[in-house]
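Of the protein chains in this complex, all but one are displayed in their positions.
So, chain A:
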């Protein structure tokens, strides 16, 4: 590894010259470039360079300085770290913080909370002095800070929880966080011998008279610093999970203006106290008390926390902030600050449309050439064309181009399968209508759910007396329109069940599977659900099996360029020439992460490792694999990625039972691909091998 790694750039002009040996031809007559090359690439010492170039050592030093000044040499700091540093500086300046530490948003294997914990412990260590009294809040992040804290070697430290105690089954309760921190800092611990929340104000007032508790709490006014977690007031947040708010009504009615909570105290968007019914029942530091503590270290990261952090910063409830770069950028943008994107390597910024005062029209947002007539007719004209090409599979229901049924009716007594969604994903959805697959598909406008009446038409058509199964992707519009159609069908006496697909691992963490979006993995779910219906199973069984197929399906996409809608004709976002977007959706939405462009193998590795981890696949697992183009990426490139993925799966002893490759669920003209896998057991494998016949998917096992 080189001590000094920098890039020497060629340049046009020559520099100062002395009598000297001629430079090798490749340096032209540029001594600065030559000196820089010898120093940074060949790693010679300055004396060695002096003798090679026939000049004095001070001249070498001057050349090297000049080379940096003229930009022949760029010294670059790792981009993520540089960005974090510059965000920390902007946050400190904008909110007048005493100190700020921003860690990169992505950081290897450790979770964000663990890494925030380590950073918080570092921030604590930086401000800690011998004899300090430290208060600590509670929550997962606080526990992570406490666990990451190391012995400072400082004497006479004291730790105390900022509030009373909580239910024993909360692993990150105040008393546990404080105890852990005290242990790791080798500090003395002062407990707060009371619950944080009492059932009535009278009880609290009584307890506060108790000398033991009063003495303990008096220490809260003597804190030198306090470590705080910030909780947003969202369902499932720490403050809710802790049982602080006993009923949702308590949340809604008393705290309607609150954006966050610190140590069980609620504040609004300006960081001002929001009074409420809990105040008289809470034992612990309050916000005015908090403001008197000289050093208030908030440790907090994640998009959902931005509102809570912003309020706390505006109200100066924290004056030292430890967060991650994605959250830091979010905070600045939410407060209307244009995030500086310059970097030491002087690469031009490539992220478009980030600033709200700037129209999202960039130099590169040129209209894309398309083969269209009137863009508003695109969907109907495309469906007309499909019907002409595939009359053996599809026919319109009641003359509607947006409600399509299979050309030959299904046997009666079969559960009907209805699928649907927006146009623009061809061959999804109409390509999956046929024997062994769906009985009908409802099609909306481009990337827009069909309205309920079309879905109802499909449902009536598909009903053969045994009920109808709706399968569609997890999007707000689709969910509502299908839900309304199901209600209307039920009113007509048709039994309807719904399975909502959630295969896109990038759209939500595994812990929140139900929030994931449905993408190309739909193809697997349609296949399995279609087979179950075709085998004349009951509606209950069909619903169970389709739900199981969805639960076993995992997808992830990578985009090279955005798609453009027929009506606007412009890309929905821009990627730099050397960038790739990981975790893209199928509606021109940007992905979850932007990375430098990688090789095919690099993309394959990144995706398959994510999928294997998300599905917790071990040796001996069997899967069906689907490589899908997002629109304009050719089969050839899919195949190159497929090769690597098979190789990686083989190394993990994961068996690929079926391997699909091609266009299954596109996103107009987007460049990129997605990888889906269906994790098989006996039952799913059996249904997967059931015959089917449609535009997109034909399978004849024994043909």
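We adopt the following convention: a residue touches a chain if its C-beta (ideal position, glycine included) is under 8 Å from a C-beta of that chain, and two chains touch if they have at least 3 such contacts; residues count from 1.
The rule is short, and it goes like this: contacts and distances are computed from a predicted model.
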Missing subunit (named according to UniProt) among the choices "TRAP transporter large permease protein", "Dihydroxyacetone kinase subunit L", "Copper resistance protein D domain-containing protein" or "Probable glycine dehydrogenase (decarboxylating) subunit 1": "Dihydroxyacetone kinase subunit L"
Identified contact with the non-displayed chain, of A:282, A:319 or A:507: A:507
Absent-chain contact - pick from A:66, A:279 or A:453: A:453
From A:72, A:233, A:545 or A:580, residue that would touch the chain that is not displayed: A:233
Residue of A:59, A:90, A:307 or A:633 touching the missing chain in the full complex: A:307
Options A:289, A:444 or A:547, residue touching the unrepresented chain: A:444
Residue touching the undisplayed chain, where the options are A:256, A:292, A:408 or A:643: A:256
Chain A residues that touch the omitted chain in the full complex: 233-234, 256, 259, 269, 303-304, 306-307, 310, 326-327, 329-331, 333-336, 353, 356, 359-360, 444-454, 475-477, 480-481, 483-484, 506-507, 515, 517, 565, 567-568, 572, 585, 587-590, 592
